[in-house]
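Missing here is one protein chain; the remaining ones are kept as they sit in the complex.
The first chain written gets the first letter, and so on, giving A and B; residue counts start at 1 in each chain.
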Amino acid sequence: MIETTHENPITTLPYTPMPAVVTKIITETWDTKTFRAEFTDEALKENFTYEPGQFQQVSVFGVGECTFCLTSSPTRKGYIEFSVKKVGSVTSALHSMTEGGVVGIRAPLGNYLPYHEWKGKNLLFAGGGIGMAPMRALLNFCLDNRDDYGDITTIYGARTPGDLCFKYEYEEWDSKGKLHLTVDAGEDDWKGHVGHVPGYLKELAPSPENTIAITCGPPIMIKFILPEFANLGFKPEQIYTTLEMKMKCGVGKCGRCNIGSKLVCLDGPVFSLAEIDELPPEF
Amino acid sequence: MADKLIGKDKIGDFLKALMSKYTVVAPIERGDAPAEFQEIADGDTPVLDGSKNMMPPKDYLLPRHEVLVKIDMSGGETKVETPLPEDKPRVIMGAWLPDAQGIQVLDRVFLDRKFIDPYYARRRENLALVAVIPAEMRWSWFCGSVDDVDTWKAGVDALMYDLGDKFYVEVNSDKGAALLEGAPMSVVSDVDVAAKDKLWTEFKNTGLLPFAGKALYENLAWDDPVWGEIADKCIACGMCSYMCPTCTCFDIQDETCGNCVERYRCRDTCQFEDFTLMGHGHNPRSTQLPRSRQRLLHKFRYQHEQFGVVGCTGCGRCVELCPVNVDIREVLCRTCAEPMEQAAEN
Partner (left out) sequence: MIQDTIRQEAKKALESGEVRMVIGWGAGSVPFKTTPVFVDNPQDTDKLIWNPACTNNLAVYLTKLARDGKVGIVAKPCDVRSIVTLIREKQVKRENVFIIGVGCGGVVDATSLQNGDVKLREITSLEWDGGDLLVTTETTKTKLSAAAVLREQCKECDDRTPSVSDVSIGEAVVRASDLKIEIPGLSEDRQKYWAEQFSRCIRCYACRQVCPACYCETCFCDRIEPKWTAKKATTDEAWMFHATRAMHLVGRCISCGECERVCPVGIPAVELARELNAIAKERYGFEAGDPQADKPLLGNYQENDVDPAHHSE
C-alpha cells in the first residue's frame, strides 16, 4: 500500500485521484453549473500548474469519474474550475453537491492550446453553449497576458439568453477584448443579436490576417462553422478546436478515445483543423 | 548459455527449485475449460507443454478485476490509497510463443506511452518469460503471417520446445540463464537440434496466409465492404476481445461499501455499444459496422502506426471461438492479399 504523498501523483500514480473541496458553485444555466475546487493537500494546491486546453478527470467517489476541461485560467491560482452539464450519473451527482463537498481530481491531462506560438497574433474565439468552457481557460489566460496578443474577439452563442454561460465575465471579455453575443431565439428583453454562431461569424466577417481561430461547440455548430471560416479565408492550420470522446483512464490506456491512431486523451484534446483533416472521419 | 535438455520427469523438481526463488505463474487446468495462468503452489501440476487450451497470460498481468484505488471517507476525511501489486520476482512459464509475444504488445500500451501503468509495471518489471512451442501446432495459428517470428525469440528469456519425453530449452537472455541455473539439464545432441529445428520450421509455416509484410497493415482500408459484412453477422459479444492476448481495453467503475469506495478496472471491448457512448447520448460508433472496423484497424493499422508492430500475434483464439465464424484470417486474406497479387502483376 502506498499512501499518496504531497506531490501531484498524476505522473507516477495516474489513476489516483487527489481530494479537492468544492469552494464555490455557480449556477450558469438551468442545466449547467461551474464548480470551483481546491486541493485539500496544501502543497499540491500551491504547486499545481496546468495549461489552457488541458482536461481533468473529476470523481464523485462511489459514483464514478467524468471528463471535464479545466475551464479556469492557470493565471488565476489556488483553484481550478470545471463546468458541468447535467446529463448522466456523475454529472447529476455533481449537480446535487453543495459547497464544502469533496471531489477527486486527476489533472492535468492531455495537450493544450499552443498559445506560446500565437504571441503577437489576433485571437478569434467562436463558441456555442457549453463549448465556451474549454475556450474560457485560454480567453482569460490571454486577457491576463493582454500585451502578448493583438485583438481578442469572442463570438459566443447559445439557444436562448438563459443558456449563455459565464455571464459574470462578459464585461471583462468585452472591455479587454471584444465580445459578440448571439442567441438562436431571443426573448422579449433580449437586445442582442439573434441567429446561429456560424451565420453571425459570416456577418461579422473577421479578417484571417495574422489570426488564429479557436472554435468549440456542439457538433452541428462545428459542422456549419468550418465552411464559414474557409469562406473568410482561414486556412486549416489557423483553426483550432478541442475534441470530445468518451474517456475512462485519460492516460492512453483504456482504449476508447482513439480516432484512427490518435488518442484524444494523449494526442489531444486540442487539434488543429489541419490535423483533424488527416484523421479518419469517425466523428 | 548453451541450449540444454530437460526431461519431463525432471520438471517437478525443477519447478520446486524455481519456486524457492520466484513466484511461478503457469497454466493450471480447470476441467474442460481453458487452463488459466495462476501463481502455482506446491503440488500443482501446471500444463507446461502448451498442449491444452488456455486463457491468455494477459489475465495475470492485467487481471480481469483489479482494484486501482481505495477511498476511505469515514471520520470526515477523504483518504485515498493506491494498492499496488507486490514487487517480487516472477516467472511466467508454459505460455505459447504467440502469447508471450502478446505481452510485448501489452508492454507498448502500458509501459511505453507518456504514462506508465504502475499496476502492470509492478508485475512486469521483475518478470521472466518462458515460452513453449508445443509438439503439435494448433490448427488456428497464423503467427508467421503477422510478423517475422524469428524476432519473437528475443522477447522471451527462454523457449522450450516439446520433444516428446523432454523439452529442448533455448536460453535467450541472462535472466533466462539465471532462471535455469542449477536445473537438472543435460547437453543436446545433433538429433535434438534437428528435432528442435523441425518444430521451429513447422511453427513458422503454420497457417501461412498468402500475403506478407507491409500488405498486412497498409492495405486495410477504412471503407472496405468487409466491415459491413462482418457487422451483419457479428452478434456483438466480447469474446474475441476478452480472449485475445493483446486486447487491453478496460473500464473503470466505482463500488461503494459503507464509507469506503473501491475503484476497480475490468475488461471492456470496442464491440460493446456503450464503449464509446457518451453521457449526453452521442456515440461516434453507434452501429456495429464502425465497431467491427475499429477492432481490426486498431490491431493491424493503428497499433502499427503507433508502435511499429501489429497488435495481433496469430494465436487463433478468435478463429476457434467466434460464435458466428468470423475468421480473422479470411478477413485479412480479403483485405490484404488482393493488392499483393496486383503488385506481383506489375
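Brief remarks follow.
In the analysis below, a residue touches a chain if its C-beta (ideal position, glycine included) is under 8 Å from a C-beta of that chain, and two chains touch if they have at least 3 such contacts.
For clarity, every value in this text was computed on a predicted model and none was experimentally measured.
In the full assembly, the chain not pictured is in contact with A, B, by the touch criterion defined above.
Within the full complex, the residue among B:K16, B:R64, B:K88 or B:K214 touching the omitted chain is B:R64. Only one of B:K8, B:K153 or B:R329 touches the chain withheld from this view, namely B:R329. Interface note for the absent chain: among B:L179, B:M243 or B:V309, the touching residue is B:M243. As for the chain not pictured, it touches subunit B at residues 30-34, 36, 55, 64-65, 139, 232-233, 235-239, 241-243, 251, 253, 255, 264, 266-269, 272, 274, 317, 319, 321, 323-327, 329-330. By the touch definition given at the top, subunit A reaches the unshown chain through residues 88-89.
Simple rule for what comes next: only the chains that are shown with their structure count from here on.
Within the complex formed with subunit A, the subunit B residues making contact are 68-69, 71, 73, 78, 80-84, 109-110, 113-118, 222, 248-254, 256, 261, 263, 265, 268, 270, 275-282, 284-285, 290, 294, 297-298, 301-303, 305-306.
Interface residues of subunit A facing subunit B in the complex, by the touch rule stated above, are 1-4, 9, 11-19, 40, 59, 61-66, 85, 87-88, 90-91, 102, 104, 219, 244-246, 248-249, 251-256, 258-261, 266, 280-283.
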